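Every protein chain of the complex appears in place save one, which is left out.
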Amino acid sequence: MRKTKHTGRSLLAVAGLLLVIILLENISSWIPGLPAVFAPTSQLFTVLKKGAVYSLVAVSMNLLNGFTGLFSLGQAGFMLLGAYTYAILTVPMASKDQVYYLFGGSAVKFSLVDLFQSLFGNTGFGGYLSLICAVLVGILFAGLVAALFAALIGTPVLRLKSDYLAIATLGFAEILRAIFQWQTLGPITNGANMLKSFPTFADFNIRNGAGQVVLRLSTFVPFLAAIICIALIVLLIHSSYGRAFKAIRDDEVAAEAMGISLFKHKMLSFVISSFFSGVGGALFAMYVANAQAKAFTSTMTYEILLIVVIGGIGSISGSVIGTFLYVACSEWWLRFLDAETYIGSFKVPLLRSGFRMVVFSVVIMIIVLFFSKGIMGDKELSWAGIGGLLKKRRPKKKTPAGKEG
Amino acid sequence: MEQLLSAEYIVSILLSGISLGGQLALIAIGYTMVYGILRLINFAHGDVFMVAGLLGIYISAALPMYIAIPVVIALTIGLGFFIERAAYKPLREAPRMSVMISAIGVSYLLQNTATYITGGQPMTYPAIDALTRTVSIAGASTKLVVIITPILVVVLIVLLTTLINHTKIGMAMRAVSKDFETSRLMGIKINNVISMTFVIGSGLAVVGSILYFTTYPAITPTAGAMPGLKSFVAAVFGGIGSIPGAVIGAFLIGICETIIKGLPSSWNVSVFSDAFTFALLIVILTCKPTGLFGEKATDKV
Partner (left out) sequence: MDEKIVLRMENVTMQFGGVVAVNNLSLDVPEGQIVALIGPNGAGKTTAFNCITGVYQPTNGRVSFKGKTMICSHPTGKMKKNYLGSDEKKFASEPIVNPAPDHVVKLGIARTFQNIRLWKSMTVFENVLVAKHMRAKQNVFSAIFRTNAKEEARMRAETMALLEEQGLEQYKDEIATSLPYGLQRRLEIARALATEPSLLLLDEPAAGMNPQETQELAEYIQQIRDKHHLTVFLIEHHMDLVMKISDYIYVIDFGSEIARGVPKEVQQNKRVIEAYLGVTEDA
């Protein structure tokens, strides 16, 4: 019974969160004269959108690295697959010639957007419905393509031991990056040029007949998508399969000796993680409004890995908290470090473009070295934990610092 | 096609392939030695190589070349030593994954620091007269660096092999790479051996950086990442832990890469020059995970 109560409370909290997001997004148009931070162009919304997308990717990486103990560095590659699949399938027919102008149009002679518009119409509610369907189907395919590639590459690489697996998946991502920049595939991938003009988060803002935005949903949508996906991953982790993954992480030999097929379960984890990375890639493309292979470098994978480490390897809530902290610091709170600042005529030393990332990497190194369990360790944020926190009115003891056993 | 098959073209491709291979070999040794001893993919090694390049630019601007080079070597070795002491040594008892994450963190820090200092713009490596002079071989004219690289690589490797096989510290290195725990119990000062490994690796990376950036003079903060990864692949290809393996792997990768880059541009395959290396990696890992020379444990360092 306790369980259903918790599920109910979690659902309520999620619904509340989504409401707050809608409220935040629209409050500036409802109540004029609010501080600039609520304006739609504020860094706040950049952080929220990017945070939602990255938290999904971080959680999917955590599923693999934290819960199954597979040290994979292919994240950017699977995101690339997702981003490109989504973009290729949803660039509207009308924009194809312009997007693919270097290749004289696209070899993909259909678009999900047009497909659904022919079903539901392209204006008013019908238009909105076809947008939703096109994006949904596009994202689903993004995940499926990433999962398919994971299944293909998984057979050879999942047999490898920890660091060999890391370098092989990293290499796989680099190979994908090269393939997608290959001019010969230009009619499909647009070569080294970016794909654009496909539906993005901003297209979800509801407009009136005159084209004015009446209800902003461009932050709500990535939140909704990320929450659904993360909820699925949480359900998986708390299922019999999730326990089997943890058994493999804790002790492969014992897991195998208790009848858990290593290959099958590693593959399962790898494929599912890649599916959600693919979805994350599609969302990322929607967030930046373009898809370009050179964005999905190994640095991107490292960034996500560091987020996972900051949040705590083996903690979903840790990954989410870590993501938002990381994104908020890098996109917003530490921005001042990049600006040359004068106090009177005194120029504050060191502050100039790039300093933010230096400070940031030093902080990360400190976390890696001295707080290797990250924010949450392998614990989860729970109702009991929050309850205890509120009762005590004092923050819970931080996870112990120093060496991990 | 005719142009492709002309002797001059083939010679020039092979020469620059060998030269690139030699440069990669110098980096690969650093990877393979560290892996042999710590079982750690030192992701920061490629960035140490990049830093060496940047130091070369800044210091040669202030000092004459014959002083600048030793200073750069000393500083880079110091950096390698410091990274090991600060970022890897505290994690000696931690799971291997933590150390690798720490290495990735160091790599991130070095790249971001380089971006901050250079402003993110590509910097141009100074031309070292003794290396950039043009010579002609078998009808193909080429820079002197192309000729010097393989010779220097061979000399350095002979020196290194002598060090490993005939000195006390070399013996300690071999012992530690065979069995970390037992060596510790036998009273080998593990930390000294590890530091020495980083010192040698960084030293060779500096030499590599001088040769490499003379050939490819634009240095960006991420300029070390790709050569670094390739060198690591070379080390895996040759059988990680094996120095001759790493060198052979590096030459092979260098030559293949230059050949791919040298294919006609209408084939559009030059984007695969990097991807090829990784494809090779996946193939070798799935077919023979121990690499070319991985089984000969005696070669391990």
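Which chain is which? They are A and B, in the order written, and residues in each are numbered from 1.
Methods note: contacts are C-beta pairs under 8 Å (C-beta built on N, C-alpha and C of every residue); 3 or more make two chains touch, one makes a residue touch a chain.
Predicted model, so just to flag it, every value in this text is computed and none were measured.
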Contact list for the unshown chain, restricted to visible chains: A
Determine which one of A:Ile179, A:Leu215 or A:Ile260 touches the chain that has been left out. A:Ile260
Out of A:Leu24, A:Ala58 or A:Ala244, only one touches the absent chain, namely A:Ala244
Residues of subunit A touching the missing chain are 232, 235-236, 239-241, 243-244, 246-247, 249-251, 253-263, 268, 272, 314, 378
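We take it that only the chains that are shown with their structure count from here on.
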Intercentroid distance (Cα basis), subunit B paired with subunit A, Å: 34
Which subunit B residues qualify as touching subunit A in the complex? 39-41, 86-87, 90-91, 93-98, 100-102, 104-109, 111-113, 115-117, 119-120, 222, 225, 229, 232-233, 236, 268-269, 271-272, 274-275, 277-279, 281-282, 285-286, 289
Residue positions on subunit A within touch of subunit B in the complex are 65, 71, 153, 156-157, 159-160, 162-164, 166-168, 170-172, 174-175, 177-179, 181-184, 192, 298-299, 302-303, 305-306, 309, 313, 352-355, 357-358, 360-362, 364-365, 368-369, 372, 403-404
